[in-house]
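Structure first, then comments.
Here's a slice of the assembly, chains where they normally sit.
Note that the chains are named A, B and C in the order they appear, and that numbering of residues resets to 1 at the start of each chain.
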């Protein structure tokens, strides 16, 4: 079965599967005390810079929650977009586990701007109002768009001028790097991001995400919060081995480039079809489009994808590391 | 490297690894909506009975917390042993995520008894005292011992007579079934257990645990708590496929039998060594023994295992699904 | 000192103070097991109907949090206005103590409408999205306006049709009843409200609020949550005695009528002053007005009140049970 439903409907990239198989030899210390984990952590440090530190968890929701738990207390608030995954797709995990309040800003394209953020960076009625502590943006956004390096830097500067941290939910951070034709350090470390949730599963892994702290000390309590947060893998080597495969020989880039390029290719084809209106810039591996219901139904039965907003007939079409040109051509020929 | 450190220092059983590889074909619905997951859930139902329902999570700590979150509110208490994993090895996850208070009972052999439990089943000072809601026992216990079927049934009866639930932390439930020469339904469903944390990782899986609710309705909120609890795997098929392999053709039994038998074999060898005193009945895959420090050091450098209580020179030696007789013979010859 | 800052800058009404003094005789059972408390609870039942039950707490924030904790679980969401006290003025207490997510709706006048609420009453992406469980409105709203009986009933119907509860934050519920020229039962019980936070402190008490559950069973866990929520007064008789005084001989009505009438009187005077623009309907004891900065400063030094929105020069002027016509006349003469 093939789909355009989500990049987590795909399986595991063969190179990553091989890495898993190769790691399955003998005994290794549990709970992250093994050589695979140490090597993978060093690999992240070599990419994000010597002041960074990286830890592994199972899910993206966990990465986001544990990233913020270290730098917040329950009386804090976190500023994010109204479409933020931490707000709409984590079943209240952030509030439940950290106690913080989410301050959500409206957005048409998934991005939030310094102008929107500024009025919220300070509490106005201490101690009645939650105290802002983190700005959280998503890169690639939940609407497929990508913040430019300048946009990230501006928000980072705004955060730091006001004593806040900048967190990036990077479930699709590889797609963003490819989209911007840049590398992780330039996009994240050099712009001033403080904490990054680095996505593994959607990039071709079986399971596993990383939390990258870009400044010393920010991960002070991480290991305790992770254990208490039910996210300490006993056989951590199998997360680490996957990340090693993903980050070596630019596999992350190859996977993301395939997904991004094919989203462009598919978007071009779709834009030529009568009645389809693409609603967001295609900057990564997702296409947002308004599609007439009867056509949408025909398309979904050819290869499934999700409605985005049933009221406006808007749909989301996602490509993945394993999407192929041939598959798209077949899809287009079925629906034309 | 080989060790007697813990059964989670082992890797993945080859049959389970094959199942993972075979599941890595094409796209499958994410978040547990796939056929592997449905099949695995049915398999659990066929084992534990038609009233049961089963859900998958990543870690044992998560299995325990989410098992209890469904049937408790923050003003409740949970009765368990002072050695309970939920009390000493989960960094306070139970308190943090559910708010409940743990009432811990002393025990020499890891088991708690109806006589000990009885005085605690009712709150005496409503509403000042936390209200008991669950009795939680561990099978195999944290000291390697195994509750008999009668012992489990007695505690289940006591729980139900007092309006409480019985939860079993079964991180090593397969080892217990083999030890008792019984099957899961007889040990769990038929004795009246309400909720079981079913261990996968220590039984030879890469990652993944199951929460089995034995009575209808007990899992009413599970999916929401799991998502909020950061434990909903997007590529759930890879947990499901592992459980299918584990539960098919009695692989669980084969793995547990190997570990248990070799613990017996090793214990016998050790008991012949001058100065080593075995302190708990060897009923599963762990050996607790007092060992003179110089000998212990020699043994640990031959094949590592953990100290249990440094004050009394007590150590814990664990076998696993991949321990071999040859390995033990070599170990014994090195230390003799 | 006199002010228009807030109705909690006032002291205690003399009749209520007398009730406190009269309750200070001999010993009475602690923690609400005393005759004052039972009598006060019966008094509430006689007002709100035989299916209602009432419990006392210290603060309005506590009344709101404990009201909702009984009917929610951490994976739930609560729908409210963007100006809701539970959202902007309780330092995240709702999120911290119950774990729920607040879904906030924009409003110009403090009220939310069925049209706004409807799209949010169902979760669209189970189990990824928090499940709505309560609609919470504030009566009198945070902008001084008052929902009509029909408006409350419409929202209650909408709630019940969708399996939700309607909660009313009634910190100024007495002012609302006077404004609508109605009684509590008509406004609350008969419209279908499920849970009411009934304000005492702003109505002339020293401390103490009540949580009124209008339907049987809704308060099932209240006493446990209240004790755990740090809100069980040991000398509860002193809260109960105040409520008895407030609810006997319509003292609540007398106090609210004074405050409301004098807000009208003051608003009329202010509206005659060049440059002052009243921005909300004056329906209770608060006046919202845009005032030129230099005039505002002069007014505040005559009798202090708070800015509401510094960007627009909007201010909030509150009257209280102890505001007098003479005081207003003096104020007006000072600023004219």
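In this section, a contact is a pair of C-beta atoms (placed from the backbone, for glycine too) under 8 Å apart; a residue touches a chain by one contact, two chains touch by 3 or more.
As the structure is a computational prediction, the values presented were derived from the model and not from experiment.
**Q** Since every chain here shares one sequence and 3 of them are in place, how many copies does the full complex have in this file?
**A** 4
The rule is short, and it goes like this: only the chains that are shown with their structure count from here on.
**Q** Indicate, using Cα centroids, the chain positioned nearest the centre of all protein chains shown.
**A** It is chain A that sits nearest the middle.
**Q** From subunit C, which chain is the farthest off, judged by mean CA positions?
**A** B
**Q** Centroid of subunit B to centroid of subunit C, CA atoms only: how many Å?
**A** 50
**Q** Just give me the whole-number Å value for how far the CA centre of subunit A lies from that of subunit B.
**A** So the centre of subunit A lies 33 Å away from the centre of subunit B.
**Q** Mind pulling the subunit B residues that touch 2 or more other chains?
**A** Within subunit B, residues 224, 227-228, 232 contact more than one other chain.
**Q** Using the touch definition from the top, list the residues of subunit A that touch subunit C in their complex.
**A** So the residues of subunit A in touch with subunit C come to 74-77, 87-92, 95-96, 99-102, 104, 125, 127-130.
**Q** Using the touch definition up top, name the residues of subunit B that touch subunit C in the complex.
**A** Those in contact with subunit C are residues 31, 73-75, 99, 126-128, 131, 221, 223-228, 232.
**Q** Quick check: in the complex, which residue numbers of subunit A touch subunit B?
**A** It is residues 1-3, 5-6, 8-12, 17, 20-21, 23-30, 57-62, 65, 90-93, 96-97, 201-202, 206-207, 224, 227-235, 238, 320 of subunit A that touch subunit B.
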